[in-house]
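To start, the structure itself, in structure tokens.
What you see is the complex with one protein chain gone and the rest in place.
Now for chain A:
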Amino acid sequence: MEAAWDIAFVLFQVWLSIVVGLIMLPAMFGMSLGFTDIYIKVLVKTLEWATLRIQRGQNEQPTLPSQSANGIIEKDDGSMEEKIRQLRRSHPDNLAGGDFTLCDAFYFCKKGIENIVEDQVTQRFTSEELASWNLLTRTNNNFRYISVRLTIIWGLGVFIRYCILLPLRITLAVIGLSWLVIGTTLVGLLPSSNVKNWLSDLVHITCYRICARALSATIRYHNKENRPKKGGICVANHTSPIDIVILANDGCYAMVGQVHGGLMGVIQRSMVRSCPHVWFERAEMKDRHAVAKRLKEHIADKTKLPILIFPEGTCINNTSVMMFKKGSFEIGGTIYPVAIKYDPQFGDAFWNSAKYNMVSYILRMMTSWAIVCNVWYLAPMTRQDGEDAVHFANRVKSAIAQQGGLVDLSWDGGLKRERVKESFKEEQQKMYSSMIVGLDCHEASVGPE
């Protein structure tokens, strides 16, 4: 029995030293031994091979994989006015004083049915459908059994992901987080000075680098010259909690968020010891002025790190950018927009909080192939004279959407859980009413304005 325990202990020591030597230490110094790159290359080749086999297996429809991600129906866009006028062209003329025709309902009817089949909003709250299978069971929606070889590769994949990668990743995550807590607490003991700030940055970056390795994350940063500077606000599209790890790998930010209990609370409290972050009590979050005041104070102090904010307020599935809440854009200061785009082929980073809780989400992340993403730093923006916060927010949102290749939507991410406001329906009704009584309006407004 003793012998068995000794052997187990030795194995454990070997395991730990491998992890520390080959992964942790290089991470601390920002070096990469290239393992992840090789891994990704092998993965890409394997997935390409798998795609070809699936295509060959579906001989009758060789172009199917690329089409299935394009939607169920083809919509022809046109404004309400255009469409209803087209409808009425063939209808016999009406008498003056009202422009309603029975076929007007056709427009609303067709739009309604189109939206039942496929709409722009609800699809953003579930994971993106892949064009071709990436050998993960969870993405196997439309692909049926193809061949024995594919099944073997898939089985091998399961083994590698669950038995080799998962324990490794969990070890790294545990080391990374404990390092964060211990390191920041130690740094917190020092008096305020430049050395303290430098050490705090080092501790934070190291921890995030280790966490990134824990997810096999490959991140490509573009336009590093636009990196957020102190006293500014960094704004990005939100897909998952991992966004923080992705961004913090290349710079230090002051986090903004709600105070949590449990493990998160411990991490939050120790982080704030080494450098100022902005944590709000639940009650404080409801008071918008208090929130704005604290953020203003933070950015006024040029020695403090740039704030990181996700204005969408909730996780979206990385195919689109939804409405930016105007609160962060009213504070003033320079906004540094950042666009984050994940490559869904290697692992779906989207956190569907309705379906998965945090623990199962992290588990899914750690059993994916890898997290591959691109980060673009966009040129800083400030609010122009006479521009209101909503307009400014939309401007920033469009820039991020365009850079990341995402659809720019003005729908509120809160629609994940809440109903849409009545005022939008009223807008539609108003638009239609002006079409019916348009003639009267024109006659009435002829005259000095």
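The rule is simple: a residue touches a chain if its C-beta (ideal position, glycine included) is under 8 Å from a C-beta of that chain, and two chains touch if they have at least 3 such contacts; residues count from 1.
Here is the rule we use: contacts and distances are computed from a predicted model.
Within the choices "Calcineurin-like EF-hand protein 1", "Membrane magnesium transporter", "Cell division cycle associated 4" or "Phosphatidylinositol glycan anchor biosynthesis class T", the name that UniProt assigns to the complex's undisplayed chain is "Calcineurin-like EF-hand protein 1". For the options A:Leu11, A:Ala105 or A:Met285, the residue in contact with the chain missing from this view is A:Ala105. Only one of the listed residues, A:Ala4, A:Ile116 or A:Val359, touches the absent chain: A:Ile116.
Annotation: of A:Glu2, A:Glu74 or A:Glu225, A:Glu74 touches the absent chain (contact as defined above). Residue-wise, the contact with the chain that is not shown comes from A:Gln429, picked out of A:Gln13, A:Asn223, A:Thr382 or A:Gln429. For chain A, the residues touching the absent chain in the complete assembly are 61, 64, 67-68, 70-74, 86-87, 90-92, 94-95, 97-98, 100-122, 126, 140-146, 151, 154, 411, 415, 419-420, 424-430, 432-434, 436-437.
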